[in-house]
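Provided herewith is a single structure, encoded as structure tokens, for subsequent inquiry.
Of the protein chains in this complex, all but one are displayed in their positions.
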Amino acid sequence: MSVHLFPGFIGLSAAMFAVGAVGVLLRRNPLVVFMAIELMLNAANLALVTYGRFTHTMDGQVFAIVVITVAASEVVVGLALITGVFRRGRRLDLDDLSELRR
Amino acid sequence: MTIGHTMAAVGAALLLGLPLLGFLAISLLGRRLSQRVVRWLGPGVVLVAFAVVVVLLVATLSRPAADRSTTVVLWQWLQLGVPRWHGIPGTQGFNADFAVTIDPLALVMAAIITGVGGLIHVYSVGYMAQDRGFNRFFAYMNLFVTSMLVLVLSANLVFLIIGWSMVAFASYALIAFWYERPSAVAAGRKAYISQVIGDLALVLAAFLIFINLRGPSGRLLHTVSLPQIFANVGPGPHFHAGLGPVGGGVVTVIGILLFIGAAAKSAQWPLHTWLPDAMEGPTPVSALIHAATMVTAGVYLVVRFHPVFQQAPVAAAVVAAVGIGTALMAGVIGCTQYDIKRVIAYSTMSQIGLMIFAAGIGAYSAAIFHLLTHAFFKALLFLAAGNVIHAVGGEQDLRRMGGLGRRMRFTYPAFVVGSLALAGIPLFSGWFSKEELLGNGLVLGPATPWLWVIGILVNVLTSFYIFRVVWIAFHGAPASEAAGAAHEAPRVMLAPVLVLAGLAAVAGILNVAFADWHPISWFASFLRPVVGVVRTHPAAGADGLALLVGTAMSLGGLGLAALVYQRRAIPADLISRRWPWLYQLSFRKFYWDEIYDAALARPVLALAQGLQRVVEPRIFDGAVRGVRDAVAGLCQDFRSFQTGYFREYATVFFAFAAIGLLVLGLHLT
Partner (left out) sequence: MTALFGVAAGIAFLGALGVVLARRTLYSALSLIVNMMALAVLFLLLDAQFLAAVQVIVYAGAVMVLFVFIIALLSPGAQERLRPLELRVVVGAAAAVLFTVVVVRLTLNGITVTASGHFHGVIGPFAPALVDRHGQVQTLGEQLFTTYLLPFEITSLLLLVAAVGAVHLARSRRPEP
């Protein structure tokens, strides 16, 4: 793996992150928003591993593992929340959930 | 049989583990454990521990005298700084091992703690039988024994302090055992506060030793290991070795701080006021804590740290002076008190004062020997007093007793034996130990004859007040219905009393070492590897004189008590009529409680109330209210931003993140 692909990896990571961010901002379905967040986490992972690989350290991979763990726990809690909201007879639409205002 | 490392380690582990096991089992299982089990478990673990001590004693005695001290590391607790495996053993960092020392001094203390303690446990089975907190009581007692053993066995400053504080807690729990009584809770609190002052002083002393102790080459040692400290404390080849020159500032401060710690534990002036109040606890507690073990911890500390005190003559002189002063003061107070337990408590304070005095002037083995005999006869007196209190239905006032001698066929002679031993009547154990102690007082130490004269005076007072108790409580006519209907204690409470009476009578032969008619001084020679020999004998015959005068004074006090309370040849209120101020001074315990109240408690309380009235509402509450108002105002202003739509928040978040990124980019390029 030669170093000339480094910009490619970073570019892909940045692009995935941007796409995920746009998804978070524009979609109203909480499940999709969640998946977009997973996308952003994955992009960050890719950046971490890339840097680790090209600076010859293990830090990137270690933190990628930590990020995967965080993502897993986040999914568990988030999906539980979404299920809870849905069980109360709401539609799956983030714009319906504006109780934070009150 | 020899005492190798393995044996010492196993012995120490058993010794510490058994009472701890008892404490854990009883406290964790609590009420689920039936009283019948606790009755055997509680005293059982302590008595088995005593058997372990005996085995260790025998093993130690079979070694040559120079080889009787074993230090073993049970486990390594803290290793900070440069660790041991870097090849610099414990010089750079801070290494605290849980190490125990098995040496003659530790074994004598452990024997007292587990032996006398075991007897008191047995006694408690009877004394506490009707109490709801039976299990809790034995849990605390076992905890106390554990703490005390940690204290005396530890070969390490850190664990010494841990044991020291655990003892303080256990004594607090036991003094405040009847927590429904406000007076008991107050007494426990008072005791604990006094202990904490001592703990603080001890911790400061430990810090000073830690940062100041230098090795022979003048390099800082940074060690907390007691053997290492004692080996290096003296002056060495290097100018800076040890803790500086003899009598230097640092070592004197350390000595005084150590003594403040000892004074708090041993109820010496000015930290003595907790001991009489601590009589609120159950009587076996008084016997265990306030006669045999805890209050002697201060004596143990001074004797254990004698290498330090030998470097600090001023501190040692302070120790001796405070000890003898406390002895006199407590003796005077003891003559006028009417609570039977308080009289014995003041007598304890007085005797401990004598021991501290001896430790201060350098008569270490005499101090420890008196500690041993005192443990026997004072525990005996407390337990016998417990029998009396039990017999008259909880009454502790001497004036409501009387005539008990006829009804308590066993307790009465036992109490008299204890009194004879305490008073120092010839051939009872107290005579041997106290006269040796006072004889040493005449030939050693600073300002010698005067401190000795005070000690002799204490002798008179001691035999006077204890026989005053004997005559008021056991002779004459019953002064109350309860006293008339008194009955002998049950067998389980009598047996320990009788065993202790036997020991109090004959334990003196362990150390017959008077004057020059020569000596079966087993005890002194047993302790010699630890504490060395008494320094000088300048005046041959001086201790013979001391013996004669001291004995005469003890008998004189006895005779005086007989004249006042038996023959009634001298009216008992002579002093209170002639010199009412002297009587009041004694009866009011030299007004120390009032002095502390006026000098410490009231100003602090006034300060606290002032703070509460002024500073609290104005400054603290004001600040809090100001912050609250400011936040509330800001929130009113910013409320309109709050739409509740998640995506708008996220947009703002991303926008600011992007701005930050751009700023960063501009900064970099």
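Here the chain labels run A and B in written order, and each chain numbers its own residues starting at 1.
Quick note on the criterion: contacts are C-beta pairs under 8 Å (C-beta built on N, C-alpha and C of every residue); 3 or more make two chains touch, one makes a residue touch a chain.
Note that this is a predicted model, so its numbers are computed, not measured.
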>> I need the residue numbers on subunit A that touch the omitted chain, in ascending order.
In response: 1-3, 5-12, 14-23, 25-29, 31-32, 34-36, 38-39, 42, 45-46, 49-50, 52-59, 61-66, 68-77, 79-84, 86, 88, 92-93
> What subunit B residues would touch the chain not displayed?
Replying inline: 658, 661-662, 664-665, 668-669
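The rule is simple: only the chains that are shown with their structure count from here on.
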>> Touching residues of subunit B toward subunit A in the complex: what are they?
In response: 642-647, 650-651, 654
> Okay, in this complex, where on subunit A does subunit B touch?
Replying inline: 21, 24-26, 28, 94-95, 97-102
